[in-house]
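Submitted below is the structure of interest, expressed as structure tokens.
What you see is the complex with one protein chain gone and the rest in place.
Lettered A, B and C in written order, each chain numbered from 1.
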Amino acid sequence: MAKSRMAPGEEDLAPRYRDVRALSEALAAGLSDADATVQSMADASPAKWHLAHSSWFFETFVLRDHAADYQPFDPRFAYLFNSYYEGEGPRHARPLRGLLTRPSLDDILRYRAHVDAALLAALPDMGAQAQTLVALGLHHEQQHQELLLTDIQHLFSINPLEPALFDAPNDMPAALPGPIHWIEGRQGLVEIGDDGRTDFAFDCEGPRHKALLHPHALAHRPVTNAEWISFIDDGGYRDPAHWLSDGWAWVQAEGIEAPLYWRHEPQGWTRFGLDGRKPVNPAAPVCHISLYEADAYARWAGARLPTEEEWESGAQNVAPISGNQLDGPTCPRPQATDGGAALTRMFGDVWEWTGSAYRPYPGFQADEGAVGEYNGKFMSGQFVLKGGSCATPRGHVRASYRNFFYPHQRWQFTGLRLAKDL
Amino acid sequence: MAKSRMAPGEEDLAPRYRDVRALSEALAAGLSDADATVQSMADASPAKWHLAHSSWFFETFVLRDHAADYQPFDPRFAYLFNSYYEGEGPRHARPLRGLLTRPSLDDILRYRAHVDAALLAALPDMGAQAQTLVALGLHHEQQHQELLLTDIQHLFSINPLEPALFDAPNDMPAALPGPIHWIEGRQGLVEIGDDGRTDFAFDCEGPRHKALLHPHALAHRPVTNAEWISFIDDGGYRDPAHWLSDGWAWVQAEGIEAPLYWRHEPQGWTRFGLDGRKPVNPAAPVCHISLYEADAYARWAGARLPTEEEWESGAQNVAPISGNQLDGPTCPRPQATDGGAALTRMFGDVWEWTGSAYRPYPGFQADEGAVGEYNGKFMSGQFVLKGGSCATPRGHVRASYRNFFYPHQRWQFTGLRLAKDL
Amino acid sequence: MAKSRMAPGEEDLAPRYRDVRALSEALAAGLSDADATVQSMADASPAKWHLAHSSWFFETFVLRDHAADYQPFDPRFAYLFNSYYEGEGPRHARPLRGLLTRPSLDDILRYRAHVDAALLAALPDMGAQAQTLVALGLHHEQQHQELLLTDIQHLFSINPLEPALFDAPNDMPAALPGPIHWIEGRQGLVEIGDDGRTDFAFDCEGPRHKALLHPHALAHRPVTNAEWISFIDDGGYRDPAHWLSDGWAWVQAEGIEAPLYWRHEPQGWTRFGLDGRKPVNPAAPVCHISLYEADAYARWAGARLPTEEEWESGAQNVAPISGNQLDGPTCPRPQATDGGAALTRMFGDVWEWTGSAYRPYPGFQADEGAVGEYNGKFMSGQFVLKGGSCATPRGHVRASYRNFFYPHQRWQFTGLRLAKDL
Partner (left out) sequence: MAKSRMAPGEEDLAPRYRDVRALSEALAAGLSDADATVQSMADASPAKWHLAHSSWFFETFVLRDHAADYQPFDPRFAYLFNSYYEGEGPRHARPLRGLLTRPSLDDILRYRAHVDAALLAALPDMGAQAQTLVALGLHHEQQHQELLLTDIQHLFSINPLEPALFDAPNDMPAALPGPIHWIEGRQGLVEIGDDGRTDFAFDCEGPRHKALLHPHALAHRPVTNAEWISFIDDGGYRDPAHWLSDGWAWVQAEGIEAPLYWRHEPQGWTRFGLDGRKPVNPAAPVCHISLYEADAYARWAGARLPTEEEWESGAQNVAPISGNQLDGPTCPRPQATDGGAALTRMFGDVWEWTGSAYRPYPGFQADEGAVGEYNGKFMSGQFVLKGGSCATPRGHVRASYRNFFYPHQRWQFTGLRLAKDL
């Protein structure tokens, strides 16, 4: 039985299943067959692949074992749409995903309908173990919803025509948020990790355990674009003293001078987003930065990145719906001029880089079987991000959620919040 | 005035224009938007790109200068669909062609219709220079018709589903052609190059000039798959003594063991083609081999490759419609059991590698202006191929035609005919 | 004033300076001019470079500022022998170090003598800050002594002649150590980091801070070659279930089947060392493994790697001279059949991989100035190793010492000790 956990209230899964699956298709509604096929870089996957792979997950881990007489839509899809589950046999090489012009987007939508019909028919008779796998599959699909958006944004960004997936007006002028207020965090022993009170948690969020916090404070809000432009203008990208050694090598090798998707034009900085190319909004949180950039900025600012324990402890009393999540074409949106009396925008807006390497929590045990390849095997070389972004589906994120990426990656909606020692 | 030449009989270009343009669209009729968008390797281009670039050629070199008040369909296309004409300004990088999911295939078909309408309207009033450029553009488009097919074949070949562009039955059993007969060629001084009697010739085919032929003979037919299998079975791919040094390095680095698209299966060799995966037909000419393989085979067989002068001299009395050209889904087709009294299958079937490097003919001068970048600038590192293939449009090839590719390339319909010294 | 710390007892530095500097030259005594010049891979440096760079350190950080009228031996050496100190200006690219056939090894020995004379002359008049920098330079040089040995071993290993730097008999037959005994560690809050009681500590070892340990035990000894061969024989290198995702990709891409320097021969496994190629000694600790291999082995064995806090806490009561350090040509040596009542061989023999990413301790501040680039800027992507090896100079290691390498690197003397949750 998988340790990824589902709470009792979640037991009638059918409506939630329908909602999540429908959202994936809604997000892809503006895509052509070609848009959904192409892979713009090895880190990204085609939209069609996201739509198919999330269905393969249900087919492989639920229907195959828990739905009597299930007939696969096409037996060749097991090879085409396995992502990285070694336990499930060989698979199509990741960098070649974008060469699969067949099956078509329409074929994949038929594949989804086939899986949906079978799963919804089987669901009433499923036991708890199978239902837990369905819940896992839905959270898995939500992750791919965010990836579908980040990957399409990347694909469109390298098209000289710079198409937009969504229409949106330019941001309204917004007052700049005031200066950072430092919110003192708890000290000493705190409890961290999945507390069993949310509807669901991945295996890597547990077990619940004690952690020791040293005296520290967190900024009440993320760093803004206006602040980032000050870093650029101060030569932040050209002074090695701010940078981790690997980060400086990356800056030099890639010629990095600004966040991903930014361009310096005569009238000022612009950025590319799902709504096309627009002026950089000074009041919005900075987005599409690597861990290296986040760390360099923090050092330049005389601060540091929070640890994941500091961040999670601080977030435990903040409602996870407090920020902008997947609810509009502009992403991220300008910040209000929050008062600064408490931590704001911990959830949504931008994934916040922490200074913590993604490693197992004390006592961590991966789920058993192929599903157990889900999180544990990625625990080297990556850093933890917290809090979700403006592209994270509502209901998906929580304080104990641990996202992880390599320190040079920045096509996700990544930003930062400063921390300091007290 | 371009030196690429058009004969007087060609003067009423409109019907020919309509036919050539229609054929491009017919060849692409079986492609989805995604099929037409993806680029399977740097050497290949998307079908959509071929359809657009051949239209860009007319727009740039004919309509812009020779059609009053011509309005470009989309001014951004000049950047997107220039191939390599430095004189026409910057262009989209070749390896990124497959990332352009927009404009869509439908957009490109509209672009073609726009160009066609403008060109056909302007054609009656065009002078000789402009008409010559139109003729050049049609021959250019025919080249891209063949490339469209070879590029789609490559794309489909790396899809594990191995889709077919055309339906076709398996080849009928065919009698193996008999042994090679050696046809003695002319000796001494011969005339080579564009003789002004064909409807059209590219600049690199001229000027007509004398060449000196040493005593030699050509095989009356190309090498067959059956003969190639003997080469494989004799360890031809494992013995460095047969290979050019660069070729042996290529065999080792790439793990080459058979022609491109061949696979060894329990029941024997199969090959992938535009009609899907089928058994290798022993009676058909071997196809999809590199110059390195052709040269190694010839050495193994105690022969050599013909020079381009030997080949062209031999072909001067052979009708260019004698072989299989673009007229059916199976490509190449089995060879008849020709008698062997004369050179057969010089045209069509497979492009025949010669042992001649692609260098300028004595007295060669490139066309002037950007059109002059068409042929001359490729004259290093490539070898000449002669005779056209089963994917070459009818009416496109002639004895003086000089095709050229790098010695490791083999996704074209490439084969060989042996030669020897007398 | 640098935070790298030196204790009062260390104040008469001259004899220690002479000893350390002499050892470097003794280690290089068996090298030819060519041996000392060549760089066998980008991770390694030439022996000549190690001898010069450790002198450059004294010249740049001590003599330039703290010795009146010091004349550099050759002003061009500042460019040639800077390793990575961005604050000290441009430097010769690391992968090109092995192309510097001039200056010769003899030139470098003269350079060392020049620096030594100046430093020993200036030492009596130096203040505490300069003396601390001298002490730092000596510990820095000891690090390069170990690197000199690992780099020469790598260079000699890829020479088909497989020369030995040192002569040594084959290991005497040794009884295999008995099974692992699990030594329970402290729980709850412990103190970690530089405690100010050793003669010296690097900046990254501090500040002293509290850490929280969860119930755990450590193996009383490192994993042996005999145990590692069981892992190999059980298919450990071929089963992705044991491996981190990055580790499995590395195994596949590099074709890894055994520790570095091992070779399977008809009579069994051999390994290459500074004493040439010899049979693998089953009783010796396994050596030259990556973090990926260590982690896979631990998972296969039903255990895990220790955290650096667990390891350091366990080592705090073990004398740092308990194992084999730089004192003989065979490295590492067979283990005695220790009783198992306590942690043994924590120091020397092999650097032990921990499961902890190399990140700053709470409250860490780097040294100021260019010297401060010494440790902090490497805090991404690397893992901590503890305890020193058979190539670590005596007097160099201590419980708080934090060594760090990337998870794929294994040309250092790296091994592992198992841990488990209680």
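Points to keep in mind about this one:
By definition in this document, contacts are C-beta pairs under 8 Å (C-beta built on N, C-alpha and C of every residue); 3 or more make two chains touch, one makes a residue touch a chain.
On a predicted model such as this, the values are computed, not experimentally measured, just so you know.
Counted over the whole complex, the shown chains touched by the missing one are B, C. Note that of C:34, C:175, C:342 or C:422, the residue touching the chain absent from this view is C:34. Across B:95, B:160, B:196 or B:381, the single residue that touches the chain missing here is B:381.
The chain that is not drawn here is touched, among residues B:29, B:68 or B:241, by B:241. In the complete assembly, the contact with the undisplayed chain comes from C:161, out of C:68, C:161 or C:253. Contacts to the hidden chain, counted on subunit B, fall at residues 84, 86-87, 189, 209-212, 214, 240-241, 243-248, 291-292, 295, 355-357, 359-360, 362-363, 377-381, 383, 407, 421.
Residues 32-38, 40, 76, 79-80, 92, 96, 98-105, 155, 158-161, 163 are the ones on subunit C that touch the missing chain.
Heads up, the rule we're going with is that only the chains that are shown with their structure count from here on.
Contacts between chains trace an open chain of neighbours here, each touching only the next in line. Chain centres were defined as the mean of their Cα atoms; on that basis the chain farthest from subunit C turns out to be B. Remark: subunit B and subunit C have CA centroids separated by 60 Å (rounded to whole angstrom). The geometric centre of subunit A is 37 Å away from that of subunit C, both derived from CA atoms. Note on chain placement: the centre of subunit A and the centre of subunit B lie 47 Å apart, centres being C-alpha means.
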